[in-house]
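Here it is, the structure in full.
What you see is the complex with one protein chain gone and the rest in place.
Every chain is named by a letter (A, B and C) in the order it is written, and numbering of its residues begins at 1.
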Amino acid sequence: MALNSVEIRDVVKYHGTVLAVDHLSLEVRRGEFFSVLGPSGSGKTTTLRLLAGFERPDQGEILIEGRSMRDVPPNLRPVNLVFQSYALFPHLTVFGNIAFGLEMRRITRAEIQSRVHAALDMVKLGSKHDRMPSRLSGGEQQRVALARALVNRPAVVLLDEPLGALDQQLRQEMQVELKAIQEQVGITFIYVTHHQEEALTMSDRVAVMNHGRVLQIGSPQDIYESPVSAFVANFIGLSNRLVGRIAAMTEARCTVSAPDLPTILVRRPGGVVEGSQVTVVLRPERLHLSRDVHQNGFDNTVPARIDKTIYNGNEMHYLLRLSNSALWKVRIPNSGVEQKRFLTGEAVFVRWNADEGVILTNPDSS
Amino acid sequence: MALNSVEIRDVVKYHGTVLAVDHLSLEVRRGEFFSVLGPSGSGKTTTLRLLAGFERPDQGEILIEGRSMRDVPPNLRPVNLVFQSYALFPHLTVFGNIAFGLEMRRITRAEIQSRVHAALDMVKLGSKHDRMPSRLSGGEQQRVALARALVNRPAVVLLDEPLGALDQQLRQEMQVELKAIQEQVGITFIYVTHHQEEALTMSDRVAVMNHGRVLQIGSPQDIYESPVSAFVANFIGLSNRLVGRIAAMTEARCTVSAPDLPTILVRRPGGVVEGSQVTVVLRPERLHLSRDVHQNGFDNTVPARIDKTIYNGNEMHYLLRLSNSALWKVRIPNSGVEQKRFLTGEAVFVRWNADEGVILTNPDSS
Amino acid sequence: MPSLAWLGIFFFIPLLLVLVISFAARGTYGGVEWTFSLANYTTLLDPLYLTIFVRSLALALVTTAVCLLLGFPLAYYIARAPLRWQGIWLLLVMIPFWTNFLVRTYAWMFILRTEGLMNTVLMNLGLIASPVEILYTDAAILIGLVYGYLPFMVLPLYAALARMDYSLVEAAWDLYASAWNVLWRVILPLTKPGVIAGCILVFIPSLGAFITPDLLGGARSMMLGNLIQHEYLVVRDWPFGSAISFVLMTLVLLGLWGYYRVEGVGRMT
Partner (left out) sequence: MPSLAWLGIFFFIPLLLVLVISFAARGTYGGVEWTFSLANYTTLLDPLYLTIFVRSLALALVTTAVCLLLGFPLAYYIARAPLRWQGIWLLLVMIPFWTNFLVRTYAWMFILRTEGLMNTVLMNLGLIASPVEILYTDAAILIGLVYGYLPFMVLPLYAALARMDYSLVEAAWDLYASAWNVLWRVILPLTKPGVIAGCILVFIPSLGAFITPDLLGGARSMMLGNLIQHEYLVVRDWPFGSAISFVLMTLVLLGLWGYYRVEGVGRMT
């Protein structure tokens, strides 16, 4: 058997005159939880529909389990889709919905019974098999949609923003549960979302897409800690940016100088030249604030003024105005009653270690 | 003029046989950003509709600007509602929508022109006055709905989950903007939401509701740091709980003992007696983890085992199993490349200071 | 598309035929003599026929207006009723449709005639001293037409009102609109497609009706529908009947086309 569950080879897809998917190539390994992350219009949903077979590529090829999907209609593909809107059949019970795919494949009645009930138990809906979908909560409908796909034991389950319609608390619970189910069944999941937290918490690997192209593929850590472009850095969580020139380099580090700011020490990436223009990206939670310029233990210190403070329960968000008039964000966890908070208008120093900064050599390839 | 924009006095409202609002009393100060936070079915939307005049109280009274609203229909009340679904008139342009209220009050054409354009500028939609609502994005529709309320200069603007239909990133931007607009115009805002972060980041004061009753009213800090019940503690962010008995008390602190756990030091609240059963609530971001039992500087140390690790970009979420088999959550900010992460199955020690714990004497009054 | 082909044949050939025949002449013993002339159309300009035209248009307009005035509050009430009641109400509104048109019309003859049900009841109640003469007047035709076509008004209005987002009504109310302004500035503009559809569905059959005017109308109450029926069945002047019918259809389609140009056809659905 092929090592890869899915291979997308140089696929191009136009919607009318709009290029929806632009020479896309991807490989998804067997049993992997693979996320495709991107803003709306990035081509991620089109990619999913190409895999499901609802759309045909204008160019290129798609292989599932090593078999070409050219001219294979959706009903003959070994994949099942969990729709964003769930798309549960409103005229069938929960059982009828989950059994639908098995009935279409003429599985025996006894096996349908046992497989549907096993699937119901897996999504913790054993007692609701005879309900109509309209009488289920959003979270329950989501589970039925998942069970309806899993019960067929497809090679790949495709998920189109399946948690998009749930509210925050339920969504976080379902993230944990979905990942646990995927690990339990071992089926390849391809998960499409515009929600960076979902992609980071659940995935083995993430592909970040924009304008029909893949910008970066890697583990959640890779993507978050070492974004290849400003678009990726910004889309995966908040980020602060600083544009400057490389002034000096040692073996492990380099010095970046920017107008109206002290020079900045950053870890040295591969392939940079002295004097070239670079963008340094910093995550708001990696920065520290103090009133005192002489505090030790950090490689970099930049003066700033507090522009806005936002209390968030578990943390404070500070908006800072730097001496070069850039606006930065800093997140400080609230560590309890004795904590010293900073006030709007106060002069502070932002500090961080050289290793926290990421240098981007291609300013933006989105 | 009255000090309070809104006074709700002992209001009761039934929907059929369901008690939607249960002897509710509230005062909202002039110019305040006041949030009503609660789960669905808590009566928060009914409260808003009672203020707008779409529903009449079965008992009690509502005063707006000191004037009783008994028998005052919605079109004669000095309040305007921003609907969750925006409820923009699809047959009118952006201008027509915003001008609607002014036209109904027979304001002169010249004044309508200037006020509508001022409102459009405030919500940064100056150039889109002649668009139809269907051609606007969700965020733009939201701004039009806000402008349509603000342009009338009502005493109170009522907002019914106005950001509920926006996605995460846009929602966070709009939180900042909405708060800035409210500060600029100085109109009383009453903001209904089930989203704790929105309530905490924007409000001057928050009322937490459940089952038609107000459980707690206070500043965001009050609500988050000193919840009065387990329901409030849980609804406003994540929390860990520990049930035990008060074993000893000093002037400032008390010792809580729970089965299968070391004794715990907590700040002493008012009105507790030795031997009484209490619940200690701890926020996940206030806990520290280490592999070493001998680390100093914390009042409490409890052994635990890592049950699950979730990478979230800016932080790690750990699920811990305590020696009394309770499941706790801990949030640790990711401080960069050199950080030591804990692994699933590892034995660790959870540490925190006495001041981080909150003692609840009424186990749950939701 | 094969569907296009059969649609064209099935739908348009009969209409084209009507058009062609309207330019022919009546044969000596009825039937059609295939000459080309505009005589049938010029005949229509005779004041006799113009009067019928105007009378019919007026009656159809009044019928439509009465149906709209009765049907709108009814449809609004149904659309705002609890969901389980809406279906039952709609069934009730459809009741007249379930009975034969002829039978319904005869029932109204029994009710309206001089010694009929209505006069008997009203006189026994002492509300009137002598019978009211309604049967064989235009009022009787109006009642018959409204009764027959009210369901066609209520159904599209109901569909439009049920689909309308009620929060828009609340929004208008919240924005200082009186009940009248809510109706005039919000509800009517939003349900205009339903209003137009209902008016079309009532106006067109009212204009062409012949059984109702025949039975309930007076001896002088010749309407367009009767005229066409008369030309076809009695005089057997099919070309002239076709010409009347074609002018009627053209007027209706021109009206629709005008509406389409103003409103966009997407909204008509």
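To be clear about the criterion, a contact is a pair of C-beta atoms (placed from the backbone, for glycine too) under 8 Å apart; a residue touches a chain by one contact, two chains touch by 3 or more.
In this text the structure is predicted, and so the values were computed from the model without any measurement.
Q: Omitted chain: which shown chains does it touch?
A: Answer for the hidden chain's contacts among shown chains: A, C.
Q: Taking the entire complex into account, which one of C:Ala25, C:Val182 or C:Ile228 touches the absent chain?
A: C:Ile228
Q: Among C:Phe23, C:Tyr149, C:Tyr176 or C:Trp238, exactly one should touch the missing chain; which is it?
A: In the complete complex, the chain left out is touched by residue C:Trp238.
Q: What does the interface between chain C and the hidden chain look like in terms of residue numbers?
A: Spelled out for chain C, the touching residues are 1, 3, 6-7, 10-15, 17-18, 21, 32, 70, 73-74, 77, 83-84, 86-88, 90-93, 95-104, 106-108, 110-111, 117, 147, 158-159, 162, 204, 208, 210, 225, 228-229, 232-233, 238, 241-242, 245, 248-249, 252-253, 256, 260, 264-269.
Q: Taking the full complex into account, what residues of chain A touch the chain not shown?
A: Against the left-out chain, chain A lists 52-54, 73-76, 79-81, 83, 85, 87-91, 100-101, 104-105, 148, 152.
Everything that follows uses one rule, which is that only the chains that are shown with their structure count from here on.
Q: Looking at which chains touch, is this a line, ring, star, complete or other?
A: line
Q: Starting from the mean Cα coordinates of chain A and chain C, work out the distance between those two points in Å.
A: From the centre of chain A to the centre of chain C is 59 Å.
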